[in-house]
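Just passing along the structure, written as structure tokens.
Every protein chain of the complex appears in place save one, which is left out.
The block that comes next holds chain A.
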Amino acid sequence: MTETIAAHPIDPFAADALNAGEGLDPVDPAYSHVLRIATLLKALPVAIAATLVDMLAIRPEGGPYGLLTVAAWLLGTIIVVTFPSRRAQRWGFKIGDGQLRVARGWLFRVDTIVPFVRVQHIDVGQGPIERWFGLSHLVVHTSGTHNSTVTLPGLHSDLAAAMRETIRRHIQTDFA
């Protein structure tokens, strides 16, 4: 669930309080950089396209030239600078007590618990951006049709590997 709309908590530190209040650990702070670069790569083509439309369509028509370009780049900058760190702060997880707990989002917050014994198999993945920052994401597969995969991004690679080993010990090989 991605959050694209700014959700302003009343307390500016509410995002931290959110995880702490629910007894969750935050993900690695470097994850906000991963999100920022990913957002940048998505926003950049849109901003460039807006500029091209401005130059090639609005200027010949005698429209308000420059308005669209400025608006697109300004909005893009705000989205890239402010939102990723908020989104990263709203991810939280807790491992232990025989279960993995993953919470995400604020506007639409979903708090998922997967008992280790219900895990079918586990993936640890790493994308090119994550590799720069030494992060990995953990994907847990269950046999349920809803929530058949639960993804937890923004983990330090060593932590992700350790979590995988922890869960792996609990997996039952035959679920018949």
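Quick note on the criterion: contacts are C-beta pairs under 8 Å (C-beta built on N, C-alpha and C of every residue); 3 or more make two chains touch, one makes a residue touch a chain; residues count from 1.
Assume contacts and distances are computed from a predicted model.
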**Item:** Among "FeS cluster assembly protein SufB", "Putative membrane protein", "Spore coat protein CotJC" or "ATP synthase subunit c", the UniProt name of the subunit that does not appear here
**Value:** "Putative membrane protein"
**Fill in**
Checked against the full complex, the residue among A:Leu24, A:Ala38, A:Met55 or A:Ile113 that touches the missing chain is A:Ile113
**Message:** Can you say which of A:Thr51, A:Ser85 or A:Gln99 touches the chain missing from this structure?
**Reply:** A:Gln99
**Message:** Please output the residues of chain A touching the missing chain, sorted low to high.
**Reply:** 7, 97-99, 107-115, 117-118, 142-148, 150, 174, 176
